[in-house]
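Would you mind keeping the following structure in view while I ask a few things?
All protein chains of the complex are present and in place, except for one that has been dropped.
Which chain is which? They are A, B and C, in the order written, and residues in each are numbered from 1.
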């Protein structure tokens, strides 16, 4: 809190917490607050955020509300999908991938309005503070960062609400009575954690889910869809060409109906603790699987296996907040290089909580029926080659065996 | 075919192909054939194999029929499950993991009966020839290997059947009219490939599946089960202690009923081509997920992420047939080291083709509600530490940013 | 030998072996032979090869002699140097990296002259046959490949010489009396193996070395040089700008004088056996070290460590002959991405068999004296940040310690 701040750009949702932060920043730092509210497809209206910011005394020209949905999906979600990224084998990184975009836009605004600081509403125990701040520092090394949750003394919800009431910040009834868990949402996923989810032995209560129907309530009839890919990116559903954000929106609806993409996970946070989260990633779950499907016929084994080996590291980098790092960019360069011919169509069956690949085809398919067939392959493959192949692969094992067995 | 063979141990199923091989070996090499038939849980009676071998002139003391189910699951499937092994992101390696055990037992028998050669019925296009033969050569570097499919001229099914008929080998009616696909089965899985499966765009016909009900025909009510683990291995279902093979048998039944573990895959074979297979791994699919579940609360992040990074290589080694290799053993040593405290219970929901983790607990849990809670943690975690953590993680990115941006 | 060959492009050195091959191809396949002789800096005159080819009846328009030195260093050696590639920790891959270029040019010529086959003089035990042929097949999947050493019956040197004499192929005196080892040379290195080198316990005799003076005979005074790099590639020595091939030539001379770059290695061949080789890589050894030196100040830690982890795989791919593979290209894309700011100057001391980095500087240096200093850094680094950094890095270890110790 030492340095004098003149103007700070706050990642502002318009909710209770960031409204309190807005006021607290004005008071504590005696500085101008610039609000930035992003539409990442979280499904909330943003105009109320504008009104609340105005009421809090933010100048109209200092209220930024941006629709970043296409950039989010096209420049962040899609590159990540090319990598088949899964954190700890299961998690599709829905929260992690949104943070660098918010950080990037905040820094752009800071430059535009000549702000000397940025601020966010992430707590001191979570990963998001790291993701935001690594993004800030990478893009603007000398920016000042204010993380109110690590600084202030509003460390209980009661005190937060007292502060809100003392400063005419509206507190909705459900906030008063403490929500039984906390959520984060964007076009890729909704995450929930805390409170009722804190015992990892207890099943996630049904009321926690908001983006998917319970698989038991999903249609009794499967639905068949196709997804077209071009150079590794999904471009059409059932033959209808769609922009990245529109495509993901449509996949979300399909996933929602069929109860696809629920994940109950205990994960390892970058800050060193384990946490339990519930994730709903309806469209992303389908997209991830479909991308594997199209790679099956278009990627060479060497490329595919290298991608599989690099993937855990890539996912870890995104989870830990290192999107804007040379090593993430290096891995991306390798991954993107592999996607040039990842073009074609995947057919999927959606049913009762799961998606299944049932077909894939491509003008660039490397699958050769002629080579693989049990029938006469007319010389496409000489089975006698296998003997030499095995013999030389075995040579070192034989030399070892003679020594050791 | 150059060297004189005296006695050969044949991996013998009693089916048409290996019956033809038996006769062909006797004729071509003028040698004694020793048959070895393993019960790996493929679900076929083995006594007919004994009778057929006898009819083909194999001496009674040269007919080996072994129940290897416990060894298969305990010494091969379980170590692999500790690694969370998936080939190309999806395949549970059900065929791959059985081959080294068959090879090992064949070599043991060869030593016992003083045979100078071994033989198998795998074709020259597939992975199994590699897996068998790398196993043979690793364990008995100077053994002679006869791979009839790569040597003989019975290269069409018509000629194979002619040979069978000419030698009084019974040919069942369905073999005459060519099965529409070929299968391999053991306690872990059934694989199907070839013919009707050769177009990867066409959905797998329902009659191909034999180990699982169609998810659409599975019960409308989910079933909840628990699996107990000790040091990384499953030891009980719903509290009932079971041996490895019994446990997997029970999980297979649970998976079968709920239509769990079907996989339609286009994969990259070690011999360089792509093939399309359909796999049913009912119990293994549940086990794989459950193991991830118990690791979530008992494995430290460092161990978990290292395992995830090593896994693709480990799976590739098993797929390619390098079970008996120093590098697989080194990876196994690392993996096994991590499993000492992987003990506890996972709760799963089985429903309509999928399994879902819904709870996990362990006496060795590293999950700390006290540390992670949003509520007052009474000093278990100092949020101010996060600032230094982020600052030093950011330092190199800031130095980079000052240079590059 | 089954298929009819019309025209074959032979990698032809003009030496005894490839001269015999030339004749053998003409006889055995009754086909036209096109010769291709590359100047890769091996230090031999190439015009004799032309004369010999003519004498063997090759049409003048079918004799190709190309100076590929700049392409060799610029497009093959330099990209490899960007990776700091070392095979098995020590070997600079001097032979491996030349083979793909020869294969590429052979295929270009085959297309130009409408040949249907290519041929080379590598034996059936070595790596080079693999490197040549993987290159051929990758670039021309349907080309026919003739590997005489694997086909013919000239399996002893005596028979080879008899064949030569019977066909008026000149045999120099030293060939008659069998050279005591065999060599391969190009601008990057000279390798020697076989015969007197086959006992890995025996020291390499001094007469084997041809590119470097014995360190004991090197000057008693060290020599200081500088190498300038731009985007990862060496561009000047002692301030004098040089093309890739000229630069390496000059470094070779410097290395030669100071006895730098000798390596006595037992290595693992791709074909499964161990072999013992002696390598002289005078300029390459200096270049490799210098590149590490410039990366020390210009590469971020994340990029540097990722490179180090990827390097063994990259080196193995080149050693095994997979230059023209998607996975090598993916790794190259990642590596090249990291080199944008690898620009600056390295100062080295050359003395008695070794090179030592003694200084490095760069306009893009990430080294900050201000940050690192033991003196007052005026706020560039807050030592208190370290506490939080350590605390959160330790958190998981403390949770583990509480459980396990």
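FYI, a residue touches a chain if its C-beta (ideal position, glycine included) is under 8 Å from a C-beta of that chain, and two chains touch if they have at least 3 such contacts.
For clarity, every value in this text was computed on a predicted model and none was experimentally measured.
K.L.:
Check the options C:187, C:227, C:318 or C:400 and report the residue that touches the missing chain.
P.N.:
Going through C:187, C:227, C:318 or C:400 one by one, C:400 is the residue touching the chain not shown.
K.L.:
If I consider the whole complex, including the chain that's not displayed, which of C:62, C:82 or C:262 touches that chain?
P.N.:
Checking the options C:62, C:82 or C:262, the one contacting the hidden chain is C:262.
K.L.:
Looking at C:147, C:169 or C:234, which residue reaches the missing chain?
P.N.:
Touching the chain that is not displayed is residue C:147.
K.L.:
Going by the contact rule already stated, which one of B:106, B:190 or B:268 would touch the omitted chain in the full complex?
P.N.:
Among B:106, B:190 or B:268, only B:268 touches the chain that is not shown.
K.L.:
In the full complex, which bits of chain A touch the chain not displayed? Write them out.
P.N.:
300-302, 341, 364, 366, 368, 371, 381-382, 384-389, 391-393, 395-397, 399-400, 403-404
K.L.:
Give me the chain B residues in contact with the hidden chain, please.
P.N.:
Where chain B meets the chain not shown: residues 268, 271-273, 299-300, 302-303, 305-307, 313, 322, 325-327, 329-331, 333-338, 392-396, 399.
K.L.:
Could I get the residues of chain C that touch the absent chain, sorted low to high?
P.N.:
Touching the chain left out of view, chain C contributes residues 84, 88-90, 123-125, 129-130, 133-134, 137-142, 147, 149-150, 155-156, 182, 194-195, 198-204, 215-216, 220, 222, 262, 264-268, 271-276, 292, 296-297, 300-301, 304-305, 308-309, 311-313, 316, 322, 324-326, 347, 351-354, 356-361, 365-369, 371-374, 376, 381, 383-387, 389-390, 393-394, 397-402, 405.
Quick note on the criterion: only the chains that are shown with their structure count from here on.
K.L.:
Greatest Cα-centroid separation from chain A: which chain?
P.N.:
Result for max centroid distance from chain A is chain C.
K.L.:
Compare the two sides of the chain B and chain C interface and say whether they are made mostly of the same residue numbers, over half shared, or of different ones.
P.N.:
same
K.L.:
Once you find the CA centre of chain A and the CA centre of chain C, what distance in Å lies between them?
P.N.:
Their C-alpha centroids are separated by 42 Å.
K.L.:
For chain C, what residues touch not just one other chain but two or more?
P.N.:
In chain C, 300, 302, 392-393, 395-396, 399 touch at least two other chains.
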